[in-house]
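Omission of a single protein chain aside, the complex is shown with its protein chains in their original locations.
When the chains are written out, they are named A and B in that same order, and each has its own residue count from 1.
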Amino acid sequence: MTGANRFSVIGKRRVRVDALSKITGQTQFADDIVLPRMLFCKLLRSSLPHAEIESVDVSAARDYPGVYLVLTGQDFPVEYGILPVSQDERPLCRDKVLFVGDPVAAVIARDEQTAGEALGLIDIRYRPLPTIATVREALLPTDTPLQEYAEEANIHRRLAYSFGDVEAALKEADYVFDDTFFYEGSTHLALEQHAAVGVADPDGRVTLWSSTQCPHYVHRAMAKTLEMPAAHIRVIACPNGGGFGGKTDPFNHEIVVAKASLMLGRPVKICLTREEVFYCHRGRHPVTMRLRTGVTRDGKLTGMHLQTLLDGGAYGSYGVASTFYTAVLQPLTYHLPRYSYQACRVFTNKPPCGPKRGHGTPQPRFGQEIQLDKIAEKLQLDPAEFRLGIVEKPNTLTANYLKIGTNGLKQCIERVVTRSDWKNKHRKLPTGQGVGLACSAYMTGAGTAIYWNKMPHSGVQIKLDRSGLITVYCGATEAGQGSDDVLVGLVAEVLGIEPIDIKCVTGDTDLTPVDLGSYSSRVTLMMGNAAIQAAGRARDLIAGAVAERLEIPVDHLGFAEGRVFDVGDPSTGMTFCEAVICAEEKHGTLVSTGSYAPPKAVAKFPGAGVGPSPTYSFSAAVVEVEVDTETGIIEISCVTIAHDIGRALNPVLAEGQIIGSVYMGIGEALMEEHTTRRLAPRLSDALVHRNPSMLDYKSLTMHDMPQVHVEIIENPDPNGPFGAKEAGQGPLLPIMPAIANAVYDAVGVRIDELPITPEKVLKALNLKASGREPRIGPKRFPEIDWPESVFVLPPWEGGDGTASNKPERKRAAKMHNMDKVATS
Amino acid sequence: MTEANKITRNRPGNVHLSLNVNGENLQVSVAPYKTLLEVLREDLVLTGTKHGCELGECGTCTVLVNGQAVLSCLLLALECEDVEIETIEGMAKDRKLHPLQQAFAEHGGSQCGYCTGGMLMSAKALLDSQPQPDGAQIREALSGNLCRCTGYQQIIDSVKAAAATMRDGATSPGGDTP
Partner (left out) sequence: MMRLPYFRFHAPETLEEATRILAGEGPDAMILAGGTDLLPNMKRGQQTPKHLVALRHIRPLRDIRNGAGLTIGAGLSLTALLGHQPIQQNYTALWQAAKLVATPQLRNMATLGGNICLDTRCNFYNQGEEWRKAINYCLKKDGEICWVATSSKTCLAVSSTDTAPALIALGAKIRLVSAQGERVVDLKDFHNNDGVNYMGRRADEILTEVILKPASGWKSTYWKLRRRGSFDFPILSVAAAVKLSDGGTVEDACIVLGAVASKPMVSTKAAEFLIGKTIDDPVIEEAGRIATRVARPVDNTDLAPPWRKKVIPVFISYALRELRGDDVTALRQRVAHQARN
């Protein structure tokens, strides 16, 4: 562990600061809030997948005993959405419903039972519209697109980028591998169902308590839809009972209860049922993808062209970002001299997709890591050695101008190869047993905010006073990942005090400085850097006063073990509390602040803002499986994973994040499916969620989870707080392809689509037995009318990060290519 | 007759229940359709018992009834008189954490904390009847509690560590997985 001994808090296996309230049941989640005179809200949801709302009659519901208020789409004239470019949601649908589960009306009553009964009295007349159930249907021309801003048909967004002349690079290659994959959608399934409480103040202001990962974004959406000044709205993020990206959008129910409380002057609570949570979704997009990769005989990549097609569901959500993310992080792991991609997201009559752990990146990583396995086999290379030969360097730019700082991927691969005994297992185990390896990289915080602004991404304030208590304020949200612990741990480290002497107040827009939220693995790094800055400034305030009192230079002072002292003579000094008093005497009331904004994107081409991050984490995993050849049933025997985390601030939590990621990855690989069911079209227009329950949406139980061996690679990154990088998302990414590769090693069949079910394995085994290609997966990528690519020359071809589709620039590129061909 | 009258006529009124929760006798008047989960959370404000589906599909609402782990979402409150109910709020005795709680805190057994109460209840039922379980017994005893954060490994470590503590009567030597 690098330099950990110079720390007193960082790097130690500590009990997280919120553990005791959690293990005693004291933590207040949103649904645990009980307020005097509180009323309860339930939503009526569409039973049709696509329809115009002709009329809504709520009179019977309004008259029902115990009902206080009924709201409909007419009560919410303003649209909202997480991204400025897709303001396409309403708290309650007004004109159209776009999927089964889209909310249409709300009843607020004395209790949930009454509200639920009154929902049954609301009479809605619909005019059905054609059901768009598949991406293929969404690509067809239509008069009734789900969203008016669709580019054409039901196409939400198409992207096309080319970093160098990829077609030429493929021509140069000794081999071009052309593979198509499918990655099924999945959902977050946080155990806590979304809940929110709206509380109107007598002075016309409103407070919302909610299970949200992003109180700041909820705050903005509320100001917009309630048409109120943001300053009159307070959003408090309760600790989330799991998030995984599922609570990062502002949600209709949050706005509804806030509005209702304002209208009634009483607190209004809503807690969604599990089925409703499936309708909120915003989970993993189902993605069909095609990768064409050029490779030389000696195992170097020459270029890659990636195409992705995302089934977005009914609304925009984070969709444009998701679409970028199915492509932009691809060049991080291995050196790709040239890279191009085309990505397309469509609208369908399904719950909207959005960001789930790994946001958009697990899908192409799945395709790429399986393709690399196929390449290694063809080139007769060991998959680990092959990857070691192409891993991207640290401190470099990628073809698409992502700036990589530290990069521990090589160490990750080496570590899992050793720990798993890879060399004695790969292609050497008896039939039915196999090992698979895969790698990945992920960002540590998105370099750009959801909306364009020049302000900090995270702010921290510290209040100190004569009691000796330190209170740390930050808008970050505790979603289980341990952000409160990171915040307190870092401040404790800087001030040389114990975590118990620090109180943190987080996720409260009235009290805490803005932090953008718990998404994109940004909190540890961004909040952490802001916290270190704020704590450093507090320390300076104290040090100045103490140095004066002790009559020694400031730089002779040490802060440790709850004391401030002369490092040359530790007995000269005072308790931390006395030191704060000193400072309060000298400076008056004490407060310090810190803020953090990530470095600007290196490149200037349009869209260059998606992908850059202050630093990237890297992971490698080896999965060992047993495949039963009679049934196709797969058992994961064990997983070895190495993760380049920069520095583990609290190893217990870091390991927890890594093992939890592995768990969720296994689920996605083997069983988690967020899908819909189309009934026979000649009999019905219905398109319903296939499995909206904890029983039918399969997630691993304790019996299904294998042993995970965790290797933490610590290589402190200068951009991270004490060198830390993310751990909550990256370690999920290698798991799915590693399992697919292990299945291949075990029984020689390629399952190029997720989930890998026993049925698919058995089918592939039968294909193999009958001498046909032992592969299950999509046959071809659909035809899409792509726009012209934004063309950017890679850094090593003389590019400066600007786009140029001007002929002369293209010609220059071509000339450069010819030079390269000539000289190579 | 209005729709509303048709729905509400002949409805039974609230029932008065006498419940023994965490050793306390509590009197409460509740709507007759309520499950133990609803009464604990809404009428007794013991919100430490959480819920994830209310259909018996996740284990989050696990409490102990006469020492057995049961799902409070599928138990009518009406059927809970004359039994001893134990919830997460009753686990620490005399302001002293149960060894399981201590171990969950130390070994990462709780991340978001939402499954934790139910998980601890199942774990306590196990250790009360089988003080030194092996890994397979722990898995089996906790297999009715879903967790989305931890991947279960640190939970299993925590239960092992707690069992060791209870055996040695001393501080846990640590429950790292080999």
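Annotations
Basically, a contact is a pair of C-beta atoms (placed from the backbone, for glycine too) under 8 Å apart; a residue touches a chain by one contact, two chains touch by 3 or more.
Every value quoted in this text rests on a predicted model; they were computed, and no experiment measured them.
Of the candidate positions A:Ile23, A:Cys41, A:Leu170 or A:Cys271, contact with the unshown chain belongs to A:Cys271. Between the chain not shown and the residues A:Asp75, A:Asp644 or A:Asp704, the one that touches is A:Asp704.
Although one chain is not drawn, the whole complex shows that of A:Pro758, A:Pro778 or A:Gly801 it is A:Pro758 that touches it.
Mapped onto chain A, contacts with the missing chain fall at residues 45, 47-49, 100, 112-113, 116, 271, 273-275, 626, 628, 630-633, 635, 671, 677, 679-680, 683-684, 686, 688-693, 695-696, 698, 700-704, 757-759, 762-763.
The set of chain B residues touching the chain not shown comprises 11-12, 32-35, 37-38, 51, 53-57, 59, 62, 68-71, 73-76, 78-79, 122, 125, 136, 139-141, 143-145.
FYI, only the chains that are shown with their structure count from here on.
Per-chain CA centroids place chain A at a distance of 31 Å from chain B. Residues 2-4, 7-8, 31, 33, 41-42, 45-55, 57-58, 60, 87-89, 91-92, 97, 101, 104-117, 120, 139-140, 142-143, 145-156, 177 of chain B are the ones that touch chain A when the two sit in their complex.
Note for the complex: chain A touches chain B at residues 13, 15-16, 18-29, 31-32, 34, 60, 63-65, 111, 113, 117, 121, 188-193, 239-244, 273-274, 479-482, 652-653, 655-656, 659-664, 693-695, 699, 701-703, 705, 707-708.
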